[in-house]
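In this view, the complex is presented without one of its protein chains, the others remaining in place.
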Amino acid sequence: MIYVTKQMSFSASHRIYNPSLSDEENFRLFNQCANKNGHGHNFTIEVTVKGSINPLTGFVINLKELKDIMQEHLISLLDHSNLNLDIEFFKHNIPTSENIAIFAWNILEDKIKNAKLYKIKIAESNSSYVEYFGNSD
Amino acid sequence: MIYVTKQMSFSASHRIYNPSLSDEENFRLFNQCANKNGHGHNFTIEVTVKGSINPLTGFVINLKELKDIMQEHLISLLDHSNLNLDIEFFKHNIPTSENIAIFAWNILEDKIKNAKLYKIKIAESNSSYVEYFGNSD
Amino acid sequence: MIYVTKQMSFSASHRIYNPSLSDEENFRLFNQCANKNGHGHNFTIEVTVKGSINPLTGFVINLKELKDIMQEHLISLLDHSNLNLDIEFFKHNIPTSENIAIFAWNILEDKIKNAKLYKIKIAESNSSYVEYFGNSD
Amino acid sequence: MIYVTKQMSFSASHRIYNPSLSDEENFRLFNQCANKNGHGHNFTIEVTVKGSINPLTGFVINLKELKDIMQEHLISLLDHSNLNLDIEFFKHNIPTSENIAIFAWNILEDKIKNAKLYKIKIAESNSSYVEYFGNSD
Amino acid sequence: MIYVTKQMSFSASHRIYNPSLSDEENFRLFNQCANKNGHGHNFTIEVTVKGSINPLTGFVINLKELKDIMQEHLISLLDHSNLNLDIEFFKHNIPTSENIAIFAWNILEDKIKNAKLYKIKIAESNSSYVEYFGNSD
Partner (left out) sequence: MIYVTKQMSFSASHRIYNPSLSDEENFRLFNQCANKNGHGHNFTIEVTVKGSINPLTGFVINLKELKDIMQEHLISLLDHSNLNLDIEFFKHNIPTSENIAIFAWNILEDKIKNAKLYKIKIAESNSSYVEYFGNSD
C-alpha cells in the first residue's frame, strides 16, 4: 500500500459568520474573520489517495489524472470565487477550512478510480491547516 | 549603506475590474479576476529601507520598530479587508498588486525615521510579485 | 473527526551535552552540538488537535484561541531563551527536539478545551524534525 | 515512542516508460514523462524512524548518524545519476516515485540501528509526493 | 516605473561537460555534473519586466499574458526535455544556468509588448541561482 498526494491551490474570498447569531456574537466568536465585506486567502488543498502499484505503470495513480480530476470537479468551482456567495454548499455551512475539507471529500470520493481517497488537507495559510480522513476515521 | 527588509502578510479579497468599462471588456481584460463577487489572497508585503549602521545599536533600523510601523499604518487597514469596498484609495484605483505597492509607499514614506524607504514588494502568490522603488526610479 | 494544526516558531539557543559524561564522550556523541558556548535555531512547533466540528462555529477549535494558548503557555517561555539556562525542565533533561516535544506536550495537554491534543511536531531546521503523540501511542 | 525525520535531496534524471509496451501506449500512459531523452528533478527524500528516547543522549537516533547512513547507502547512488541507466533496480522497475520509495526502503531497512524504519517519503516536486510504510502497512 | 515578475518551473535533465576537453579534464572541472548519463533538476525561471502602469487596467502587464508567453515560447521547449540532446542551442553551448538565462533572454526579449524585459533568474535548486540583465548591464 502506497499513499500518493497531489497539492493544488485556489484563491478565494470568504466571510466566517453564522447568520443565526447576532453581529455581536459573531464578532465575539470570529473577530475580524466576520468583517462584513469578507477577506481572502490563497488556499492550498492536498488530496491523498492510497492503493497498490499497478505493475504496468509503476504508479498507484497517474498524478496528471488526479490533478485533472481535482481541477475539473473542485478547483474550477473554488478558484477565484467568493465561497459564501458562489458555492451552494456554503450557503448552509460556514466556509471554514473544516467545512471546505468535508466539501472536497464529498465531491472527490467517488471520482477517483483504482485508488481510495484517504485524506483531504486544507491550508488557509502557511501556519494553519486541517486534515479530514472521511467518516470512517 | 545597508538595505534592511521586513516581510509581513495580510489576507484580503479584491475584484479586478474597471467600472468605466463594460462587463464584456472587463472579462476580456481580467478573466476570472473580474468575477462579480471577488476572490482573495494571502498577500505578502516586503518593505526595504536603506541607511547606515547606528553605532549605538548595530542596526540601520530596529526591525521591531519597522514591523510596528507597518502593522499600525498598513496591515491594520488591509488585513481581513475587502480592498475594493473597505479602502478609500481602491474606490478610485483598481486594486492590482501594482496599485497596492504605490498605496503602501505613499503611506509609509514619511513614517520611517533614520532610514530611507527604498522598495515595496507585493506578492499575490508564490509565483507573482511586483516591486516599486518610488517616483525617483 | 477532524485534525487541526497551528504552526508557530521560537528563536532559542541550546547546548546538547550530558553533564554526567566527560567532555570527550560528549563530543563523540554530539559533535559540534556540544560546543561550550552553545548555538541556536529558529525552532518551529506544530500543535495538532483532534475533535468534531462545533455546528455553531464550523470550527473544531478557533485557531486564534489555539494560538493564544500556545503563546501564553509555551512560546512566551521558549522564545528568545537559552533553553539550558532559562528553562527549569532542561536543567534535568537534555534540550533535544525530542525532549522539547515532550515538554510542550506536558504543558499543553490540559490547556486545550473542547478538543484533544493529538501531536506535537518540533523542527530544528527545514530538514530535521520529530513528532510526539503522547504516551498512549 | 517518538518519530524522527531527516530530509535530504538528490538531483537525478529519469524516463517513465514501460519497455514492454509500444511507444504509442507509453505516450498515452505517461505523456511527456515518456520523452525519449528523459528529463529530471530535484527529488526530496524524507526518512522517518520511530523509537524511544535514549536517556544517555536525549535522542531516539542521532540525526547526523541517520544522515550519514542515508548519504552512504542511498544519496551517493542516486545523486547526479540517470535512474534508468545507472541503477540496476530501475532496469527492471519503472523509476516512478512509488518505486524509488520501495528501493529506498529495501536499502535502508536493516541499516538503521536502535530505531525502526517507519516511513519513506519521495517528492518529485513541491506539489507531488508519495509515502511508503513498508509491507506491514 | 514598476517591476513585475512571474515565476514558472520546468523539469529537465542535463550534463555539464565540454566536448572539446578530455574526460579527465571534464571531471576535474565539473565533478559529478559531468556524469556520462546526465542528471536533472526542477529548474525555476523568474522573468522580470519593467514598465509604467496602464491606467485602463492598473497593470504594467497582465501576468496571465506574461505566463502565456513564457509557456508558449520557453517552457514548452524546456519542460521534460534533455537540454543537451533536445535543444539546438545547447548543442553548441554548455547547458549551465548561466547559458540557460541567456537562452531565455534571447527568446523572450522581443516577445514582450508594452513592457521591457529587465531580468532573467534561473535557479537549479533552492540554494543556487543566476541572474542576467541582458547585454546592456
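When the chains are written out, they are named A, B, C, D and E in that same order, and each has its own residue count from 1.
The criterion applied here is as follows: a residue touches a chain if its C-beta (ideal position, glycine included) is under 8 Å from a C-beta of that chain, and two chains touch if they have at least 3 such contacts.
If you're wondering where the values come from, they're calculated on a predicted model, not measured in any experiment.
J.: Would you indicate which residue among C:Asn26, C:Thr48, C:Asn62 or C:Ser81 is in contact with the undisplayed chain?
T.: Of the listed residues, the one touching the omitted chain is C:Ser81.
J.: Specify the residue from the set E:Ser52, E:Ser76, E:Asn106 or E:Ser128 that touches the hidden chain.
T.: E:Ser128
J.: Which subunit E residues touch the hidden chain?
T.: 16, 18, 21, 29-31, 93-99, 101-102, 126-133, 137
J.: Residues of subunit C in contact with the chain that isn't shown?
T.: Counting only subunit C, the missing chain is touched by 9, 11-14, 32-33, 35, 37-42, 79-82, 85-86, 124-126.
J.: On subunit B, where is the contact patch with the chain that was removed from view?
T.: Residues of subunit B in contact with the hidden chain: 1-8, 53, 56-60, 62-64.
The definition used in the following text is that only the chains that are shown with their structure count from here on.
J.: What whole-number Å value describes the gap between the mean CA coordinates of subunit A and subunit E?
T.: Inter-chain centre distance comes to 34 Å.
J.: Any idea how many Å lie between the Cα centroids of subunit C and subunit E?
T.: Distance between chain centres, rounded to whole Å: 41 Å.
J.: Give me the residues of subunit A that touch two or more other chains.
T.: Residues of subunit A never touch two or more of the other chains.
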